[in-house]
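Of the protein chains in this complex, one is absent; all others appear in place.
Order as written gives the chain letters A and B; numbering starts at 1 within each chain.
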């Protein structure tokens, strides 16, 4: 299994960060197998959505509504309402598996692999890419 | 890795479509390994739930409440409120991995693998099944 970690600059604003190019580059030249994308952070997740047409913004807005950045959270530290970032990964999982055939991700036309990072307190994130080839 | 795409007719109403039989048939005769189910569409996801006892209907109802089909969405095209279908995959992921032993899915008694398609504008969907065998 080939596995490596990439660094992603997410800044101090909630972000949907497109990782598709990095993922596609990672499996290029490989054969068939499964790509696992894994975020080793407790306040971020991965989503497969269309980017650049408004859905990235829509996702952040609906997350603000479903998991409000207010004072309801028992887990308190960092920015106000940061506790909501700690429940995010229960709904937007930090693990994603994508099939690869002939070194190409089998994504649909409008699908992008995205890091969803609503955390305001960590400007840089790492993401682990692992390719398990077919035996 | 054996990988193939099946076609699913979902019609023009929101649907929870049971794929368990197709998945079970796909791995029959195989040994041990992981089945990856992947939906290459930006407006559908996969859920493992019980079907036929009301939960499929419950899921569509609660999705209408959590992700309302109204005019809040930045991403606008197709049917009114279609933007909600574009954030669905962030919560109901288009990728699912199920363990297989001796050619049998290791699902619990009440679990079914379901395509969740709330999109009204695409009546036919494809789903990719990939079996990665144990080395």
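The working rule: contacts are C-beta pairs under 8 Å (C-beta built on N, C-alpha and C of every residue); 3 or more make two chains touch, one makes a residue touch a chain.
If you're wondering where the values come from, they're calculated on a predicted model, not measured in any experiment.
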> Of A:14, A:54, A:83 or A:99, which sits in contact with the chain we cannot see?
Replying inline: A:83
>> One chain isn't shown here. Among B:8, B:42, B:87 or B:116, which residue touches it?
In response: B:116
> Can you name the residues of chain A that touch the chain not displayed here?
Replying inline: 1, 3, 34, 36, 38-42, 66-67, 72-77, 83, 86-87, 89-91, 93-95, 97, 128, 130, 132-135
>> Please output the residues of chain B touching the missing chain, sorted low to high.
In response: 32-34, 47-50, 53-55, 57-59, 61-62, 66, 91-93, 96-99, 101, 106-111, 116, 132, 134-135
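Throughout what follows, only the chains that are shown with their structure count from here on.
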> Taking each chain's centre as the mean of its CA atoms, how far is chain A from chain B in angstrom?
Replying inline: 20
